[in-house]
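Pasting a structure below so you can have a look.
Only one protein chain is missing; all other protein chains are in place.
Let's turn to chain A:
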């Protein structure tokens, strides 16, 4: 847009006025950065449509990477301190996107992993790392939907909630306990856990899991799943294709219509199954 040209004598071309207005704008910018809080973030973001990472980034008042990281940390902590008040899904998703931007900023600044407060949902939502530079998130307790549609993300936490790493690609999770449906429709995922819920790696492709105890229907509809497990729930590997599953102690039952091989400890009963069952020494 072309601005109108001033025709009066006291015009903006006088150096003093230009300097004054520049200084005022600079002060306004720094004040805005200081005053920016979660309620203003939500005010800028409010929409009828789904929010996206680009829109969240656009709603933040800074483009400088260091300032951005500081602001994101401030907003995430503010959200975590009163998380129960964020009842609407879009608000929680927005906070999830904040964590994503924060971990990406931390990676760009070479800070390694990002430590997050406990119990946040949608952590690392659509986070995108690179094959040679995984994004790293550390937390005590991670809520539901962590790592949703993420790429090249690693999560290290004491526990993760349900539906984590859904539709994620090339991600890894190290945790003690994991909720249900972990890794649903994911590709090339790695999971290390003591205990995982039902439907582990549902419909996943080329995933790897090392879990002490899994729930029911682990590996349902998966492709090329590799799993090391000690205790399993019912219907292990149902309808899985080309699975390689090691069961070191006991399996409740093997799933129907699966293909691949199951290595199972001595002493387990003979199963009627479509898997090739091999006894481990």
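Heads up, the rule we're going with is that a contact is a pair of C-beta atoms (placed from the backbone, for glycine too) under 8 Å apart; a residue touches a chain by one contact, two chains touch by 3 or more; residues count from 1.
The definition used in the following text is that contacts and distances are computed from a predicted model.
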"VWFA domain-containing protein", "NitT/TauT family transport system permease protein", "Glycosyltransferase" or "Indolepyruvate oxidoreductase subunit IorA" - which is the UniProt name of the missing chain: "VWFA domain-containing protein"
Contact partner of the left-out chain, one of A:38, A:59, A:155 or A:254: A:59
Touch list for chain A against the chain that is not drawn: 1-12, 17, 21, 24-25, 27-29, 31-32, 35, 40, 42-44, 46-50, 59, 61
